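Data block below; observations after.
Of the protein chains in this complex, one is absent; all others appear in place.
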Amino acid sequence: MKGYRKYFGKKIVWFLITLVVAVILNFILPRLMPADPVSAITGKMAQGMTDASAVQEIYKRYEEEFGTNKPLIEQFLIFVKNLFRGDLGTSFSQYPRKVSNIISSAIGWTVALQLPAIIVGWLIGNLLGALAAYIRKGFDKVLLPISLFLSNVPAFGMAVVLLVLFAVNWKIAPISGGYAFDMIPNFSWRFIQSVISHYQLPFWSIVLVSIGGQAVGMRSMSIYELNADYVKYARFLGVKDRKIVGYVFRNAMLPQVTGLAMSIGTMIGGALVAEIIFSYPGLGSTMYSAVTAADYPLISATTLIITFMVLVVSFLLDIIYGFIDPRVKAAQFDS
Amino acid sequence: MKNTLRQVFHSSKFVVGFVIFVAILVTMFVYPLINPGNPLEMIGVGTFARPGTYVSLYDATKTPTETFRLADADDKRLASQLSAEDRVAMVEWFTAAGIDVEGLDISDTDALLDMWRANYDASVKPKGMTNAKRNYYKRLNSAIEQVSAADTLIITDKDAETGELVEQGRVTKTDYVNVGQVTNVKTLPLGTDNFGRDVLKELVSAAGTSIVIGLLAGLVATLIGLTLGLLSGYVGGFVDDIIVFITNLFTVIPGFVLLILISYSIGQEQRGAAVVALVIGLTSWTWTCRSVRSQVISLRNRDHVNLSKLSGHSLVRIILTDILPYIASYVVMAFILQVSSGILAEAQLSLLGLGPKTTEVPTLGLMMNWAMLYSAHTNGSWWAYFPVILTITLISFSLNLMNTGLDQVFNPTLRD
Partner (left out) sequence: MSKTMLEVKGLTTKYVTRFHEDVYAVDHVSLKIEQGKSLGIAGESGCGKSTLALSLMGYYFPPLHYMSGDIIVDGKNISGMDPDDVRKNVLGTEIAYIPQAAMNALNPTRKIHKFIEDVILAHDPKANKKDIYEMAKGRFAELGLPLEALDKHAVELSGGMKQRVVIAISTILKPKVLIADEPSSALDVTSQKMVIKMLRDMMDRGFIQAMIFITHELPLLYNVTDDIMVMYAGQIVERGSAKQMVFDPVHPYSRGLMNSILVPEEGTRDVKLTAIPGTPPNLKRPPAGCRFAERCRYAQPACRYNQMPIIDFEDGRTYRCGISVPELREIYRKEDEANAAQPTEAPTDGPVRLTKGV
């Protein structure tokens, strides 16, 4: 258990460090740029205004709101203090709605959509990849090119294709949104049904895209493991093939868990863009409308929350990995 | 070297990927020669013209005609005038009027029309039919009659002085012109987009720009990743610790988010294609660095490297002659993947509205963004988005195939 404690301790420290750096980057990157966000926003708000003093007034107001008139370090402290209180500022485009309020209504949709989709895609992909490696011959010959092709369809492309086929042409799924536009969220059966039917296309488009990449990766890993010495040894001791396939599958899965932890950021990036295609009421669409409306506080908050989610998921995957791979424990004793 | 190349070209995966990619590149260079001009020129006034060959109607009337008596011409005309809804509506009328439609095939235009002419009566008022619906049938009937009746269309022009209509020409049903003789014919294999631009011309240009963005981003990412990876792996110690720390940091902090933040901060005006490529490269070098580092570490203590060290060769020379040649294949593979993910990153950024500025050059992402903004996917204009998706997929598929092929050549354990 001591080995585990050391491992988890390391992982927690690492999680905190990355979090701090992510927050700093989120704060500093936009401020490092030549274009001052406040004047950009003022420019947008003051479009068509001729009165210079009124423009000045608006500039002052936003300077105050952002605190850009204060030194950078003080701005940062205020930023962090507000962050701890859960205050992410006020949205421009949906004034006077609080950013935290917008985010909290979107985050549930994103988590409920992406987490299951990525997990299901990962599982199916790994299963197919392992099968391809084990059966080889015909199955592999067909499956590998299909998987490779699928993994290269961008998530938004898959989203558009599914949308056009199922929603526009065959009309068996709704075109957009998270639920029928004439409904108010509640816990009635009708509403839940609507949510489920709106869920299908975004869900499967993310699943389909992630299947390909996972299958390709798992296939290589499994082939690598199938050629491992322990497989040969177990075979020569008369261990049944089914048991050996079990060994191989498990051992090939392990790097796939780490792989998922490392690629989760990229995958979520693609999946967020897929949300836009379906106008799914999650963070992807929020980000899109924020960008179109030049809603600076909202963009900043969305990116921060996405980073936070990615960090949490990779942290959890690291923890899971520690439990399922005995090598982690052994390595802790070594050092 | 020659042997390695031969091995690489023995891999069927690599060859297929290579052929697709080269085909795309060749199209990029050859198509603009066949169809020159500004890809952003708006030739169409409306939005989303269907793919096909367009014949100038004006010029067609001035083209010498031939007379052909084709037996099925009238039927074809009628068939094309009667939409599927019209046909269903006709059957509805029959049933409403109490006529037996047993055995009627609505795709059989002749039978349908015979039945219609025999039975339709505008004065009949089937039960429960609204007035609007009855008027619809009246219009349908007159349309059908017109197609079968009128023989000649007269083209007239207003006389400038008297204001009277002067006959300019006649077009009869049996007049045909040769498409090759019509002065103005425009073939748009992929129609036009929402701005009335030639989609194919735009697509070819966009694919080129996107590949350049991908190459540039890949180059930047590979250079950074390679340099840091070499330093980290070869020098080791404190330098290694720092670089590993930074690399690990940027592996978990999603590059996509950084990309959004930086792109947004740069602002639309400053965001040319090159800048976008640079930003993508800057946010995606981490795994090149990781893999270079691990390769270098495994090389660091090989005999030939130690020999070089003992001979007092400089760090640069050792890296250039004793390390780089051994990791070159990995670097090439990483570069290929960077190019493909760079193209994808541009597309995603553009879809978010953070792509290159829209006035200079089209990119695949921008085309996709425009198609979505103008709802091409919901109004059936498949030519505005599907070729774009296919192009992105094919480029990235071909690059990944090449990479897989290379991987199988250089990593024998993955061989079949």
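Chains: A and B, in written order; residue numbering restarts at 1 for each.
Simple rule for what comes next: a residue touches a chain if its C-beta (ideal position, glycine included) is under 8 Å from a C-beta of that chain, and two chains touch if they have at least 3 such contacts.
Because the structure is a prediction, the values reported are computed rather than measured.
Chemist: Counting contacts across the entire complex, name the shown chains the missing chain touches.
Modeler: A
Chemist: Which residue, A:60, A:141 or A:250, contacts the hidden chain when the whole complex is considered?
Modeler: Residue touching the absent chain, from the options given: A:250.
Chemist: With respect to the chain omitted from the figure, which of A:234, A:257 or A:293 is a touching residue?
Modeler: Here the residue in touch with the unshown chain is A:234.
Chemist: Hey, which subunit A residues sit against the chain that's not shown?
Modeler: 228-230, 232-240, 243, 247, 250-251, 254, 324-327, 329-330, 333
One rule holds for everything that comes next: only the chains that are shown with their structure count from here on.
Chemist: Residue numbers of subunit B touching subunit A in their complex, please.
Modeler: Residues of subunit B touching subunit A: 248-249, 251-258, 260-262, 264-267, 270, 287, 340-341, 344, 347-348, 351-354, 368, 372, 377-378, 380, 382, 385-386, 389, 392-393, 396-397, 400-401, 404, 407, 413-414, 416.
Chemist: Using the touch rule from the top, collect the residues of subunit A that touch subunit B in their complex.
Modeler: 14, 17-18, 21-22, 25-26, 29-30, 32-35, 37, 40, 136, 148-149, 151-154, 156-157, 160-161, 163-164, 168, 175, 216, 220, 223-224, 227, 262, 264-266, 268-270, 272-273, 276-277, 287-288, 291-292, 299-300, 303, 306-307, 310-311, 314
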